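For reference, the structure is listed below as structure tokens.
Of the protein chains in this complex, one is absent; all others appear in place.
Take a look at chain A:
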Amino acid sequence: MLMTTSAKNQKRIAIYGKGGIGKSSTASNVAAACADEGYKVMIIGCDPKSDSSITLLGGKRIPTILDLLRQNIDVREKDIVFEGYGGVKCVEVGGPEPGIGCAGRGIIVAIQKLQKACPSMSDMDLIIYDVPGDIVCGGFVAPIRKGLVTEAYILTSGEYMPLYAANNICKGLAKIDTPLSGIICNSRSVTREEEIVRRFSEEIGSRLVAFIPKEQIVQDCERDGFSVLEKAPRSDIAHVYRNLAKAIMFNDQSILPGSLDDERLRELTR
């Protein structure tokens, strides 16, 4: 297998979680926070919505790898890698039109292209894969299976559905022998939310690495096309992201996660 990402201390993480739970904003804020600390960071958005990088690029959309492949363009690094806030290198995988083709296969093809076309991947200190939704098929696990990801994080809130998805992802990770490095709670202001997610994390054998409170400012910055780190660097929430970034960069604990049965999951969220 071609491995361009061979640097020794490089962190290659994937963030999984239910669709719409806030993976992209978390990923881009973490990327920005790490860039602020002087790390070389790359963010690879695997969601067809291509919204992982938009807040690092001042609201600008970039061509996706699959857009270019669709046009039969032989992609090179400069066609797909765009520098954003703090020098963060942004890549978007893109996807087929809804209802047509195979998004999972698209991820596989795109990351293979990326590996080939993008030598600068090996210079990075941190590469973040922002993977959509639940682990739904082999294609979505490709970044892990192809050896591109070494650590996985799960983002969830304290509601039943995101936890259900998180639990499923744990099953998937265990199946493909990939350790989980921690759970991140992106709050939806549910009662006892932090406690619920903490309990969940512990019961599957992992830990809660961050609790991100729900703050309007995140959405406001996003709407303007910025991360909070760029637009509101002195806000409390920016501080939370900085702590999360630190936790990720210094994290050296990971475990093969267990999972809960549905009854226990319901009990937790009741």
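One rule holds in what follows: a residue touches a chain if its C-beta (ideal position, glycine included) is under 8 Å from a C-beta of that chain, and two chains touch if they have at least 3 such contacts; residues count from 1.
The rule is short, and it goes like this: contacts and distances are computed from a predicted model.
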"Glutaredoxin family protein", "AsnC family transcriptional regulator", "NADPH-dependent glutamate synthase" or "Nitrogenase/oxidoreductase component 1 domain-containing protein" - which is the UniProt name of the missing chain: "Nitrogenase/oxidoreductase component 1 domain-containing protein"
Residue of A:G106, A:G133 or A:G158 touching the missing chain in the full complex: A:G106
Chain A residues that touch the omitted chain in the full complex: 66, 69-70, 72, 96-97, 99-103, 105-106, 109
